[in-house]
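Below is the structure I would like to discuss, written out as structure tokens.
Note that one protein chain is taken out, while the other chains of the complex remain in position.
Going by the order they are written in, the chains are A and B; count residues from 1 in each one.
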Amino acid sequence: MVSLRIEGLRKSFPGVVALEDVSLEVKESDYVVILGPTGAGKTTLLRTIAGLTKQDSGNIYFDGHPVDRLASFDRGVAYLPQNYSLFGHMTVWDNVAFGPTVQDWEMRRRDQIVREMLNLVHLSDRRDAFPRELSGGMQQRVALARALATRARILLLDEPLRALDARLRMELRQELRTLAKDLGITTLHVTHDQEEAISIADQIIVLRRGKVVQVGSPQEVYDTHQDPFVANFVGEANFFEGVLEHSGPRNSVVTLPIRKQVVGRPTDMAQGANVVLGVKTDRCDVKPGHFEAENCFPGVVLRSLFLGKRVTVEVETKVGFLKAKVPSDRAQFASEGVEVTLRFPPDHAIVYPVPVGGLQAALEVE
Amino acid sequence: MPKIRTEGVSKRFGRIVALENVDLEVREGEYVAILGPSGCGKTTLIKIIAGIWRPTEGRVLVDGRDTTRTPIEERDLGYVFQNIMLFPHMSVKDNARYGPWVRGFRPEEVEKASREALELVGLLQRQGFLPAELSGGAQQKASLARALANRANLLLLDEPLSALDARVRVELRYTLRRLVKDLGLTAVHVTHDQEEAMSVADRVVVMRKGRIVEVGEPRRLYERPRQLFTANFVGQNNFLEGRVTGVRDGVAAVELRGGLSLILNSDSLKPGEPVVLAIRPEHFALEPGPGTNILTGQVEETRFMGSFTRHRLTLENGEEILVDLPPEESRLKQGEQAKVFFNREKMLVYSRPPEGLREALKLE
Partner (left out) sequence: MVSENRQVRGAERRKALLAFLSKERTIDAWYLFVLVFFVFLVLIPTVFVLSFLYTGWGDLQTFVFAKADVLAQIGSAVGLSFGVALVVTTIDLVFGLPLAWFIVRRDFRGKNLLNTLIDSPLAVPTAGLGFSVALFWALSPAVNPPPLSLNIANTPFVLLTFLHFTTTFPYMVRSLSAILEQLDIEYEIAARTCGAVPVTAARTVTLPLFRAGIATGAILCLAKALSDTGGAQAVLQTARLFAIQSQNCNFTGTPSGTVLIAAWRTIGRACAAEAGQLNAGLALTAIIMIVLSISLLYVVNLVATRFRFPLRRVWPGVERRLSYGAPPVGRDAFAFAFLALIVLIPSFFLTGYLITGSTSLGTADWGTFAGSVGFSFLIAGLATIIDLTFGVPLALYITRGPHRRLGAFLDSLVNVPYIVPSAALGFSLFLFWKPLVDAGALPVLAVIVLAHVGFTIPFVVRNAVGALEQMDPSLDETGRTLGAKPLQTFRRITFPVIKPAILAGSIMAFTRSLGETGATIAVSPQAITAPVFIVNLLNIKTGNFYLAALTIAVLTIASAIAMLGMRYFTRGVK
């Protein structure tokens, strides 16, 4: 299995820059998720790695060897497009056997791998079925088996779960990861769903408008967001705009326009700079009644949205609408119209410079 | 009088039974979500309510009147499609004013209705755009404006958010709930996403294979689902099969495979009864508390999930459970033996399904 390195990849289409100076590294056998909104360039990135689209500039290396001159069929990547692209006129068996067949494998070896793959995805009993007779989840598994039967070095999954029901996705995403890990295959999995990314990735690469915004483990991307976009895209965040009062070794203090101060993690920005303080909604808490303390915002519950494990409470405060995602059994009291105070610990509040173009533009998802 | 009532509605396509004997009531001003996996009949049901399809059997009453045979255009409703279906050759503004315009309203009325609708969804600035020039979320908002401009009291939404990115869906959920409640509309919203259903609806109708499985408020469905399928489909659950060994003073003892034993509150179980127990992953704790049961297992995997950490444990009897703990409290490491505690009040019990547990929980 193989490591992947990309340097300075650039690709434009008429009127739009799809990839801008994208560089990344994927270790052997890692399961990496490329996370970003639609239009971020994720599919273009995968297609370039697969050799289906030619980049304008930049290099791609598999295990240190450049592959830019190699055609698709010589690169040894298994590419799974969004709609699976199963060959409708062939049975499940023939679909999975396609790669080894066109690569002229010896018949016995080919049959063995097809059997192995069908076993792996639990579809041995449907080998003679046609794709149209199978459910969505089964079709995806056939596509996976087909891609893996070529003993490819790298697996590229383009939003593999998009076409499936929400509940089904939760089950199948684990299966994907387990399969990839069992085979030890280096995997790049593209998605717009941050919950999906966090639950199965070794590393997450956040992509937005053709640029890499942050790279890190799920925990790093979630807790140590380097950018308001990441803070709000992976999960949800509250933001406060103000002026950096001072920053010390233990915390930093930001003064808001309403003369209130909030406390967050230390930062190395200059005193007096215009900053944004962001804190994840699930690090925020609501308590009944009004009171003042560090990082406390009294207000009135506008509405609460029940999510099962948690409840999102929308509170109207003096600084605008704030949200808190709290465990449902602790938020029973927070119904419409009730007076509450929203607060958050300074440890989880991160300070950034005000983004170029303004905060609203930086948070835009589409 | 309920706003909508379906009586014994069935729909067959050749030999395929899409809906079977569905009785549903939606009250005026209610936001109802119809939730279920693909193929459960939810889209068929909403199309029948809208009049796009006719039921094979049964009837539909809106505001007390039988509308089963009323053509679509004579009904008073707004409809939002899964595939958006904005008229591609018309601007956002022309799409929004379409309803009032074809009904022959006066020009000032047409203008007013479309402007108000576009303002509600925040698209007034972009009303000159063509649909193709907008993002997915904006397109769906435009489609919502078109539905609202009809000034109807009833809003029907057929998987309105399914085609959108996950993050965009979260934003639009707020918008939908806010608009429906502010305008005092009655809404029926079809979806396969249980989190979406619970966050927007006053009441959720769970469907499977053409039938209604259970109806209830989101919180009740989550905390006390009455059906096994609901317990699995709404949120995630751990299921353990066992047999009742004894019942005394409202407390029952259940023996699981491999001799593990749990207790729960019940006054209706009988000894020897085969049951399935359900405990949600977030109900476990590392400290004992009131009414606790204990389970011991080996931690196979620990996974950071953002708001919580998920642990996969293999119990002594070989079965697997998921344990979710808040990030600050999860000290468990992979490979170690762990004791987890949970309150027996949070545990749910169901009769063992005759077709087997796997079949009863199947999502496809």
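Some notes on this structure:
Criterion: contacts are C-beta pairs under 8 Å (C-beta built on N, C-alpha and C of every residue); 3 or more make two chains touch, one makes a residue touch a chain.
Remember, predicted model here, so these are calculated numbers, not experimental data.
Taking the complete complex into account, the chain left out of view touches A, B. From the options A:11, A:126 or A:146, the residue with contact to the chain not on display is A:146.
Of the options B:146, B:192 or B:312, the residue whose C-beta touches the omitted chain is B:146. Within the entire complex, the positions of chain B that touch the omitted partner chain are 50, 52, 71-73, 75, 77-79, 81, 83, 85, 87-90, 98-99, 101-104, 146-147, 150.
Seen from chain A, the chain kept out of the figure touches residues 50-52, 71-75, 77-79, 81, 83, 85, 87-89, 98-99, 102-104, 146-147, 150.
Note that only the chains that are shown with their structure count from here on.
Averaged Cα coordinates give chain A a centre that lies 24 Å from the centre of chain B. Contacts from chain A toward chain B in the complex involve residues 37-39, 135-138, 165-168, 170-171, 192-196, 198-199, 217-219, 222, 233-236, 282, 303, 305-310, 312, 314, 325, 327-328, 365-366. Within the complex formed with chain A, the chain B residues making contact are 37-38, 135-138, 165-168, 170-171, 173-174, 177-178, 181, 192-196, 198-200, 218-219, 222, 233-236, 280, 282, 303-308, 310, 324, 326, 363-364.
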